[in-house]
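Encoded as C-alpha cells, here's the structure I'll be asking about.
Removed from the display is one protein chain of the complex; every other protein chain stays in position.
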Amino acid sequence: MRRSAYIAAAIFALVALVPLAGEMYWLRLGTIMLMYSILAMSWNFIGGMAGYPSFASAAFFGLGAYAGAVSQKLAMPMVLAWGIAGLASLLFAALLGLALLRLRGHYFAIASLVVAEVLRELVNSATDLTGGGMGLNLPVPRMASVQAQAVFFYYAMLILAAVTLAAMILTTHSKLGFGLRCIKQNESAADMLGVNTTFYKVSGFMLSGVFVGFAGAIYASWVHYIEPPDVFDVLYSIKPVVMVLLGGLGSVFGPLLGAGLYLSLEELVWRRFLEVHTGVLGLLIVLLVVFLPRGLIALRRAPGAAQEKPLSRVKA
Amino acid sequence: MSELLELNGVSRRFGGLRALHNITLSIPQGEIVGVIGPNGAGKTTLVNVVTGVHPASAGSIRFAGRDITRVRPWQAARLGIARTFQVVQPFPEMTVMENVAAAAMFAGSAGYGEEANERALEDLEFVGLGKSVDKPADSLTLAMRKRLELAKSLAMRPKLLLLDEVNAGLNATEVEHALDLIRAISARGVTVLIIEHLMKVVLTLCTRIVVLHHGELIAAGDPAQIINDPRVVQAYLGRRYAKAEPA
Partner (left out) sequence: MLYLQILANGLMLGGLYACIGAGFSLVWGVLNVINILHGSFIVLGGYLAFYAYSVAGIHPFFSLLIAAPVFFALGYIVQSGLVNRMIGAPVLLTLTLTFGLDLMLSNGMLAAFTADFKKVSLDPPLGAVLAGPVVLPVDRLIAMVLALALVGLLYLTLSRSRIGRAIVAVRMDREAAALMGVRVKTVYAITFGLGALMAGVSGPLLAMIFPISPLSGSAYLSKAFVVCVLGGLGSVPGALVGGLALGLAESFGSLWLGPEHATTLSFVLLILILLVRPEGLLGRKGYA
C-alpha cells in the first residue's frame, strides 16, 4: 500500500501544477480528464472489484448534477450544494443497491442502465423543480476572472479525484476490498465463509455512486446550465467502463491510466472528425474487447501469472 | 455431553419434491457422526438447511442452544458452522494463502492482514499444503483442493464441521490421509458430521451413524447396530437381502 500511496502522491503533485501553464484549453481538458478519472475509479469499486457490471454511472452523475443544481437554485452556497449532492447519491446508491444487487449478470447490467432513463424522465417531468426539458440555469459563482474560475473548478475536480483515489487505495488494502474480491471470485463460497455479501456489495455500490454524484454537482456548477439528456447521457455509463477496460480491470491505477489514454486519444484524433466520432469510439471498444480484454496492464504481465498480489507478499 | 446441534421436525420442500421430511436428530458435542443413505436421500440438503443455504420449510434447528432456523449462510459461518462442498469451491484466481486467510478473517474473527495470514499458514501446514501457499487455487490437483477446503474450514475455527463427500474422487492413499486429518481435527475438539458413501470410512471413523432415505431418517445409532438394521439393508440393497440377513 505504501508504494501505491507514493505513486498517487507523485501523480497528484504533477497534476496540481498544470494550472501554472495558464492556458484555458489545458485547464478545460484537465478538468474533464479529472472528472472522467473519478467516474472510472468509482466504477471500479463495483465493476472491477466486486464483478457486478454496473451501468449506473449516468444515473448517479445526473442525480448529483440536479441535486447540486437545485440546491444552488434554492440559494444554498455552492460547496454545500455539492455536499448535498454527494449525500443524495450515497443514499440513492444504498437504496438502489439493496434493490438491484440481488440480480446477477445481464439483468443487473440492464436494470442499472435503465435506472438512468427512469431518472431522466422523472427529472424531465418535475418541471417546477428542475426546469424539465428546458434545462436549469445555475447561478454563476462570483470570481476574479474567467481564468480564476477555470482554475477553481480544476482544483475542485482535482481534490475530488484525489479523495476518490485515496478511497480506492484504502479499500483495495482493506477487509472491504478483500471481501469484494472474494465475492467476485465465487459469491456463494464467500457467503459460506462468513462474508455478509449484501452488506459488502451495497457498500461497494455506495462507493461507486458517491464520488460520481459529487462530480456531477461540480460539473453542473462549472457549466452553469444542465438539461436531462445532457447529464443523464448513457455515455456517462459507457465511457468509464471502456476506460477501465482499457487500463486494466481490478487494478488500482488502471482506471486512471485508461481515462487518461482514452481522453487523450479522443482529443487528438476524434475532435477533428466530429462526424465519425462515435463510430471510432465503437471501433476502439470492439478492438479492445476482442484483443485486450484485460486491458493494457495485462501487457505488462506474463500470461498465467496471478493477477493480484498475494496477501503473503503485501505489507499492510 | 451437551447437544451441539438439534434438529426438530425439520422438513424441506422444493415445490412438490419433499427433500427432507420430519427430521429429528441431535448431534452431541465431540462426536464424529456419519450421514449415509442412497443417492437422492437428502444428505446434502440436510447440510444446506443447517447452514442456511435453503431455509427449512418446517421445523426448527438449534445450534449450541441458539435457534438458527432462519440464519443466512454467513451468519451460520460466524456462529461456528463450517462446511465443505462436494464439488470444491475455492476462489480460483486467488492464492492458496488468500483463500484460507479469507476464511480466517470473515468467519474466524482473525484480523485483516498479519493475524489472518499467520493463522492461514498454521492451518495450511496442518493439512499439508504448507509448500503451496502462493500458488493460485485453480492450479491445484483435486486431492490438494480437498485439503484446501479443509484448511479453509479449520481457519474458521468452527465448533461444527460438515463434510460433504470429502473423499469423492480420491484414491485409496489419499483417502487414508484424509481420514487421519479428520481424526486430528476431531481430536482438537471439533464436532464432525460427515456425509459419506464409502462404508469402510464410515465404519472406522464414526462414533455414530445416521441413515437417510427418501428424505426421512430411517435409523440412527452406533455402527454395529446400523449395519445390521434391516431397514438400512433394505434401503441400500432391497427387501430380499434384508429378509435373508440374519438379525
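The first chain written gets the first letter, and so on, giving A and B; residue counts start at 1 in each chain.
The rule is short, and it goes like this: contacts are C-beta pairs under 8 Å (C-beta built on N, C-alpha and C of every residue); 3 or more make two chains touch, one makes a residue touch a chain.
Bear in mind that the values here come from a model prediction, so they are computed numbers and not experimental data.
Trainee: In the complete complex, the chain left out here touches which of the visible ones?
Mentor: Listed by label, the shown chains it touches are A.
Trainee: Sort through A:K73, A:K175 or A:H277 and give me the one touching the missing partner chain.
Mentor: A:H277
Trainee: Residues on chain A that touch the omitted chain in the whole complex?
Mentor: The missing chain touches chain A at positions 47, 51, 53, 99-100, 102-107, 109-111, 114-115, 117-118, 121-122, 125, 234, 238, 241-242, 245, 275-279, 281-286, 288-290, 293.
We adopt the following convention: only the chains that are shown with their structure count from here on.
Trainee: Looking at the complex, which residues from chain A come into contact with chain B?
Mentor: So the residues of chain A in touch with chain B come to 174-175, 178-179, 181-182, 185-186, 188-197, 306-308, 310-313, 316.
Trainee: For the complex, which residues does chain B have touching chain A?
Mentor: Residue list for chain B touching chain A: 51, 53, 72-74, 77-78, 83, 85, 89-95, 97-98, 101-103, 105-108, 112-114, 116-117, 133-134, 136, 152, 156.
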